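Let me begin by handing over the structure; questions about it come next.
Of the protein chains in this complex, all but one are displayed in their positions.
For reference, chains read A and B in written order, and residue numbers begin at 1 within each chain.
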Amino acid sequence: MFLFGIRRLLTALVALWGMATVVFLLLRVLPGDPAETLLAGSGASPEAIALTRQQMGLDDPLPVQYGRYLLSTARGDLGRSLFSNRPVTLAIAEQLPATLHLAMAAWLVMAVVGIGLGILAALRAGSWVDRLTMGGAVLGVSVPIFWSGLLLISIFSVGLNWLPATGAGSWRHLVMPAIVLGLVGAGPLARLVRSSLLDVLHADYITVARGKGLPSRIIITRHAVRNAMIPAINLMGLQAGFLLAGTVVTETVFARPGLGRVMVDAILWKDLPVVQGVVLLIAATYIAINLLVDLTIMVIDPRSRQT
Amino acid sequence: MTQSFPNHPPAQQLPGAATELLAPARLQPPSWMPQHRALRQNPAAWVGASILVLVVALSLAAPWLAGVDPLATAPAAQLMPPSLSHPAGTDLLGRDVWSRLLWGGRLSLGAGLFATTLAVLPGTLLGLVAGYAGGRLDMILMRVVDVLLAFPSLLLALTIVALLGPGLVSATLAVGLAGIPRFARVVRGGVLAVRSEPFVEAARVVGCRPQRIVLRHVAPNVLSAIIVLGSLELGYALLSIGALSFLGLGTQPPTPEWGIMLAEGRLLLRHAPWVSAFPGLAITLSVLAVNLLGDALRDALDVRTAG
Partner (left out) sequence: MKKMWGLFVLSLVCVQIIVTGCAPAARSPSASTPGTDTTRHGGKLVYGLTLAPSGIDPHVNASSELGIPLTSVYDNLVYRALDAETDTDQQFVPGLAQSWEVSDDGLAYTFRLRHGVTFHDGTTFNANAVRINIERVMNPDTRSQKAVFLLGPFESVEVLDEYTVTIHLSAPYAPLLDGLAQVYLGMASPAALTEWGMDYQFHQVGTGPFKFVDYVPNDHLTLVRNERYQWGPVLYDHAGPAYLDEIEFRFFTDPAGRALALEAGDTDVMGELPPLDAAQLERDVDFVVLPVPVPGQSLGLMLNSQRPPLDDSRVRQALLLATDRPAIVKAIFGEQSPVAYGPLTAITFGYDPSSANSYAYEPSRARALLDEAGWTDSDGDGIRDRDGQPLTLDAVLMTWGSVPEVAQLLQSQWAEVGVTLQAQTLTYPAALEAARQGKYHLIPQNYSGSDPDLLWSYYHSGVPFNWSQVSDSHLDEVLDRARSLPQPDQRSRAYADAQQRIMELALLVPIRDPVNLNAASGRVQGLRFDAHGWFPLLHDVYFEQVE
């Protein structure tokens, strides 16, 4: 287990390096000159634009830029934004809490709703409860947040005045964003839980357990749910990354601060250091979460330890 | 194949309540039905198929049913509510929403299905290979998948847009490619869960070639997860294409496509809800239909592998 951990950590570092390199290269493919973007509309001369480009270090050959980037990243320095001139680490540190709160709350909504409905639907497979639940799951995936978010605000903030429409800071600010974001993930989760639980309920060992005369409750909780959880946990790991990186639309609709917004603005404006920094952070978080997922599965499912 | 394989009867054979489900009487080996009968007797499948046929037929019949040109603007007739002359109302530019909906179905469904295929096929293959091969290959593949999963899909989309130019094709490619790692990981998780099952072991012992084992024994058993996620992926794809349009980088105006119609309609949500409600409904219905069919298909396929 310990050796496994070390090995995974090393490969994670390699993965991060690969990520850093890919992002660095991709960003250079995107059209646009940050110096020009910065100075458009200001009456700047071509010389002023050239000087700014040089100050940004964009005149250096690519290998030089790449080397500088790797060295400073290794030292923990993610550079400064080309547009706001702020240190990227600061920008991340200040936006991360809001994003984490949202992602964690949404993840919780997803887990509770997804697993709960999934089990319910599987146990009542074929009934109207099942159909309603699964219909709802589809609705969750096929109604866009940028649409449903506005509806929720219209109803619960403007109409009923129960919840603040926008912003961050208290749990009340989190309710609507967490629900819309969480429900998107809950749909697939509920369906997956339902389907794997149905698979498991008809597996041999359950038949054996029933044959031994174990009570249904024990069979379901101790055997069926436990085994059906494996694909679900896998998916929840995936969704954690999706939630973390996919908060941008939610943040925009509910006017929340957060990393998603920062990253999208940075990509759209080609703010190289900010994109590189945020992507590295998301990648690192993501890799860490999936490491956890793999470890969890190893604990739950002894079979997978054979690898 | 012998009876020891962990297969289960089609869902529609299951009684509605959990107590019934676990009743000893149901523990007899089920009497297998031929697959066509399974599909035919599943009412959900019928509903799904009917909706899908209807949506596809309406889209294909657009030239005859649309009535007016989906691109014809009429600023004087903007934002008219649904009426006899405009069954789904008109949008900000006075275009007929019904006509755009029908014509849009061709593009949206086509793009959504293409993006889904693009995600499912390579993703499943990667997951099968990684999961079955295990060891170093699995390790490397999964690290790559982790990196890709953590990769912001917007950056990927923008890179593709930069290379191919903005438009529905770029958006579809971007959305499809971004889905590959999701499937790879879920399928691999499923493979890990079944690869040490006795029937796989058995196949290995009797000397089946790996390709045969994966395709004949492993793949069918992760199929339910693939179908469930795959049918939801269509929803993701349609919405992601819409989200790119929301950022102005997906489908280019004035192309009628459900995603961009939805994105355009959200500013009008409080003034002309029909502009976004109809494309939203179209997306939801299509995803619902595909999911219902997916469920039925999953059950039907289980029958075949058992036979």
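The rule we apply is simple: contacts are C-beta pairs under 8 Å (C-beta built on N, C-alpha and C of every residue); 3 or more make two chains touch, one makes a residue touch a chain.
Worth saying up front: this structure is predicted, and the values here are computed from it rather than measured.
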Touching residue (missing chain; options A:A165, A:V180 or A:V279): A:A165
Residue among A:Q65, A:S154 or A:S216 touching the omitted chain: A:S154
Residue ranges of chain A at the interface with the undisplayed chain: 30-34, 36-46, 48-49, 51-52, 55, 80-81, 83-86, 91, 94-95, 98, 128, 131-132, 135, 139, 146, 149-151, 153-155, 157-159, 161, 164-168, 251-258, 261-262, 265, 268-271
Residues of chain B (touch criterion as defined above) contacting the omitted chain: 43-44, 47, 71-73, 75-76, 78, 92-94, 158, 162, 165-167, 247-249, 252-254, 266-271, 273, 277
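Here is the rule we go by: only the chains that are shown with their structure count from here on.
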Chain A-facing residues of chain B, complex: 4, 6-9, 11-12, 14-19, 21-22, 24, 27, 44, 134-135, 138-139, 143-144, 146-147, 149-156, 158-159, 162-163, 182, 185-186, 189-190, 192-193, 196, 224-225, 228-229, 232, 235-236, 238-239, 242-243, 246-247, 262-263, 266, 269-270, 276, 280, 283-284, 286-288, 291, 295, 298
Footprint of chain B on chain A - complex, ascending: 11-12, 14-15, 18-19, 22-23, 26-27, 29-31, 123-127, 131, 134-135, 137-139, 141-144, 146-147, 150-151, 154, 187-188, 191-192, 195-196, 198-199, 201-204, 207, 210-211, 216, 219-220, 227, 230-231, 234-235, 237-238, 241, 245, 248-249, 263-264, 267-268, 275, 279, 282-283, 285-287, 290, 297, 301, 303-304, 306-307
